[in-house]
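Here the structure is laid out as structure tokens; the discussion comes afterwards.
All protein chains of the complex are present and in place, except for one that has been dropped.
== subunit A ==
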Amino acid sequence: MSVDILFNLQEETRRLFIAGSAMAAGDLRMTKLLPSIQKLGESSPVFKRLSGAVEELLHADREESAVKLLELSTLLGAILYTQGKTETAGESIPIQGSGVELRTESTYRKLHPFIEALTTKGQGRLEQIRASFEDGSFLDLRALPAVCSALDDSYSEIPDFVQTKLIPAFGRDAVPVLQKQLNLQGGKGDGRRLLLLHQQLGSSIIEFVKKAANSGSPEVKIAAITILGEYPEQESLLQELSLEKRKEVRLAAFFSLAKLGTSAAMQRLYEAATSKDREIAVEPVQKGASSALFSRLIQFGSEALERYSVQEGKARTESVEQIATVIRCLEGSGRQMAEEACSFLRKLLTTKSFLVQETENVQESAAALLLELDLPEADQFAVELSDNNKGTFIRYGFRAASKLMSPEEVYIRFSDVLGNGKSRAAKQLLSAVLELAAEQSRADGEHDGYGAVPEELWDTRWIGQFIRLEQTELVCLFAQRAKREITGYLSAKLQAARLNDWNALEILLTLFRIRYKNAPELYMELLEKSSVRSMYYLSWQHTHLLAFMPKAYTERLRAFAEKVTYESVRNQILAIIDALEEKPDELNEESGRSILKWIKNKMS
């Protein structure tokens, strides 16, 4: 074939280009080719010229060789360019279209960066993808394969976004691409693909999902199992899968069984929760929230408690674990099982042999569960518990008592525990008070972040105790109005404070809240005595405090602001001061919050 000869010749010229034309004279391999080229030359004038060019190259001296090689190669190239094959032999089949109706009208400037973001690595990609999603330009046929491929991206926020936002927007149109890309032995991305395919195709792919659940890679399997949880008729398969070797797979199967909620599924979960699988069974059981299952577990817990009493060593530890599992399973569903759980917990927490140091964690979670039951008798029991123990249960007892009794009764019952604040029970109580008070103060919408506890819910004597015990945080939370003992205590605490000390800021916010007339002066002093270098940013506390300042202080504030080292902070402070100066006088009388709102409005 003449083309083959030309090809060989092309090979040889390429070799000479690499080696250098200086080596061409009398080149052996080229010489060998010459006769066949000459023979070609007899058939057409072009090949004649070609063979001539080869000859000339073979006889050229060093100087001329380059020109000759270039000439030969140019000629050869021109011939070869006309020889390019375009036909392929064999059977071909028409490509089947899948009828996706997507448009291809996103412009280059929108589409290109989007596809780049989906297919490359580097920063700022998610932002680009979000932008394309928002302006709608992502909905383009050409982006579809890249969008589906991005399910494999290693930066998990991208596949998350793609899975929850982009592909659902493509809807059915994404199906052919997802199907094509899906690899049952693949990774997490393929699990996502399976979920998305099911989202679009529903029960029609159930056979395929079963196959994935049986023979897929673990990630794909987990996705398939999640899907199977929607199909009661697949329960036997799930049962099987719940015995798999891999923990993650079993976990997924437990979740799906919990979703099915049949008695057989519950039986399996019961087995899991009472066997070695108890760790991973807890969450599925919580999710399933089946009363029948809970009942059985409580029964199991009671039995474990009985065993505990007569066991020793390892077996005993095992029983503790079993009890702990039962309690964890019930967490979140306490009210549902209140009666039964209450009697179980009562038994548990009154069993003397159980109330030892080794089981302290379990005791605590049991006490917490007791409160969760929201049952008067459970609360009553919790209060009793706090009496007869050295503090372990006092926080739960206190919480229960707050529900059951009047503020005064609670105070009378618990304040004695405080003593000098050093005992374990006292510390527990203080932290319980703080927990409850912080919860309540968060509900104070008017003072966002520096509110007080609702006055009517607490006995007025508490604050005195806190001042005595120097519990500044609690004093701040309980301060309702500017009484001398409170302001005196808080002002004293401020003496040693520094600018960025959160405690100090909290105290100042409290003083402003209770409208202590010296508060502006105290804040001004704090600002003036502090090092201006230490203000790296303007915290929300400072923003609030500055906004509370009366107009009269603007001059001193300005003097302070001018000294602030960091420009951005300085500008922020100055902006607030500007707003303060413009503040209409009638606002002075109102609460700080409306002033702040007014200033924020002014500055935006």
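Please note the rule applied: a contact is a pair of C-beta atoms (placed from the backbone, for glycine too) under 8 Å apart; a residue touches a chain by one contact, two chains touch by 3 or more; residues count from 1.
FYI, contacts and distances are computed from a predicted model.
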item: Hidden subunit of the complex - UniProt protein name among "Xanthine dehydrogenase family protein molybdopterin-binding subunit", "Transglutaminase", "SWIM zinc finger" or "2-oxopent-4-enoate hydratase"; value: "SWIM zinc finger"
item: Which residue of A:Gly52, A:Pro176, A:Pro218 or A:Pro407 touches the chain not shown here; value: A:Pro176
item: From A:Ser51, A:Ser73, A:Ser242 or A:Gln572, residue that would touch the chain that is not displayed; value: A:Ser73
item: Touch with the omitted chain, as defined above, among A:Glu101, A:Glu207, A:Glu312 or A:Glu456; value: A:Glu101
item: Residue numbers in subunit A that touch the chain omitted from display; value: 3, 7, 10, 14, 16-23, 62, 65-67, 69-70, 73-74, 77-88, 90-113, 115, 131, 135, 141-142, 144-145, 173, 176-177, 180, 604
